[in-house]
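Note that one protein chain is taken out, while the other chains of the complex remain in position.
So, chain A:
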C-alpha cells in the first residue's frame, strides 16, 4: 500500500473540505469559461460569418429554374415567317398531388383520346416517379384539348396543364435543308459551352443549316423562375419569375413563296433549284428535294422515319444545293464560249460537226450521231454541239478555259452561313500534276469543255455561274437581307462578248435549241439558258456499237443527271437559276430540269399562274410533298412490319398497329432494298471521258 509520495501530507477533514471548495470553484469556473466559449463561437458563426451562411441558407431554400427563351423568327425578304414558334400545349401529372391515380388516368385518357400503349406508359412512369418530378401525359395538344383539361382541374388533383413553345416551319420539307432544324443539346454541346441553359428541359438549339449558323443570334436570354423548395425537392411556393427575352429575328433574302414553289415544283425527282437575284447576288430560293420535314426533326424524329429517310435513294438527308457535286455537262458551254471569245475566236467562225472526231487514239462523239454540220458559236451553243467545243478548246488550251471557269464561280468556296459546302473542281494542267502527278492530256481538255471528266460543280455554283454570265459581274451569293457588301468585281468580259453569249443562250430556249422545254409562259419575258446532261457511267465501245441504252432501261443510279442553268429576261437579266435533277435522265418532260427552271422563274413574274400550273401537275404526282411523304411513310411502316413478320400483309388497321410496334423497337433489321446502303451520289467517280 505504499503509494505515490514517500512523505505523506497529513490530511484532515478541514483540509479536504478546503480542497473540495477550491476544486469546485475550478469546475464552476471551467463551466463558465466553456459557456463563454460557446457564446463566442455562436457569435462568430452568426454575426461574423452571417453573410456566408445566409447565402448558403438561401441557396438551400431557393431553387432557380431557367425558362428557355423563345427563339427568334426567321423571316423571308417580305417578312413572311420561314421559322416561327408555335404555342405548345401539354399536360403533366405531379405524382405527389394525385389522389386517385387510376381514376385520373382513365379520365385523362378519355379526354385526350390516348392510345392504350400511351396509357400503359403513363402508368409505368408514374410508378417509377420520385414523387415530385412531373410525368408527361401528352404534348402537342390542341387548344380545345388544353381548355377541356383546364376547366376540369378542380376535379383532377395532380394534373398540370402548361404551355411552352416549339419551333414551327410553315413551309415544311421545302425549307428543310435551307434552315436546318433545332434539337436538344448533346452532351458534347454542354461540355463545350457549360451553359446551364443547354440542359434546361425544353431548350433547343440549331442543329443544321441557318438555324445552326445563326444560333447565337436566334437564341434569346433565358427567363428564370425562383421557387422555394424543401430538402426533398418539393416546391413550396413560387417566389419571383423573370420572363425570357426572345431571340432576335433574322431577315433572309429568301422569297418564301418562291422557295416553297421551287421545292414543290421539283416533283418526285431528287433535285435542287437555286434562284439568284442578278442585281446583287441575293439568293431567292435554295431548294433541295426530297427533304426531311424540319418540323418532325425538331420534335425528335422517330426511328422509323429516320430509317426511311436514310434508306431513300433520293437522299433526302443531303443538302444537294451545297453538298451535291455533279459534272456540269453542257451547261459549261456558254462559259467556255466566253473564254473562246476572250481568246480571240470570232463568234462567226464555224466548225463542221461530223458526229465524231479523233483525239489521240480515242474517238470522241457528238451527242448527235449524224453530226450537226457547219456551226458558228451561236449554233453550237443552241444545239449543244460537242464537236465545235472539242475543236475550239484545243485551239486555246485548258488554262484559259479554267481561268474563265473560276471567274464565273466554278470551284469557288463562298462565305456562306452553312456548316458545310462542297465546292467542286476546276481542273487544269497544274491541278492534275498536283493531284495525280500526271501530265495533262488533250483528251482532258476535251472532256472538261463539255463539263465532264474531273470538272464538278454544285447547284449553287451553277446558279452563280448563270448570274455572272448574265451580268458580267462577279456576284456573290448572299442570304442576309440588306447585307452590306462591296461592289462585285467584273468577270472580265466585254459587253459585246456577253451579248453574244446571252443571245446564244436565248437561242437554246427560244431559237430551236436544246432547251425548248424552258420556253417562258409569261408574255414579254424570254428565258435564256443552257441545258446539260451529265453521264454517270462509262459507255463502252461495244455498247456504242449496238446503240446506247436509253435512260429508262437503266437502274436509277445509272441514269444521267439532267441540268439547266439560265436567266430571265434574256436581254435584261433580273433572275438567274440553276436546276439539277439527279439521275433524271430527261425521261419525263414536265419533271425535267428546263421546264422546272422555267416554271420556277415564271413564279417570280406571275405567281398565280405558276401556282395554278403547279397544282394541276401535283394532282398527277400524287399531291404535295407532305402528302407524298406521309404516304411513303405509311407504306414503309407496313413494309417494315411485314418484313419483321409481325403481321400478315393485308388489312390496313392491323398494319398501322404494327407500324407503332416497329417504331417502338428500333432494332436494326436487314435493309429492304439492296442499293440503299450506297446512297452517295457518284458523280465524279464514275464519269470517264467518252460522252
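Just so we're on the same page, a contact is a pair of C-beta atoms (placed from the backbone, for glycine too) under 8 Å apart; a residue touches a chain by one contact, two chains touch by 3 or more; residues count from 1.
Heads up, the rule we're going with is that contacts and distances are computed from a predicted model.
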{"item": "Protein name (UniProt record) of the chain left out of view, among \"Peptidoglycan glycosyltransferase MrdB\", \"Carboxypeptidase regulatory-like domain-containing protein\", \"Bicyclomycin resistance protein\" or \"Monooxygenase\"", "value": "\"Peptidoglycan glycosyltransferase MrdB\""}
{"item": "Hidden partner chain, touching residue among A:38, A:430 or A:541", "value": "A:38"}
{"item": "Of A:87, A:230 or A:438, the residue in touch with the unshown chain", "value": "A:230"}
{"item": "Chain A, residues in touch with the chain not shown (by the definition above)", "value": "1, 3-5, 8-9, 11-13, 16-17, 19-21, 23-25, 27-28, 31-32, 34-35, 38-39, 41-43, 45-47, 49-50, 52-54, 56-58, 60-61, 228-232, 236"}
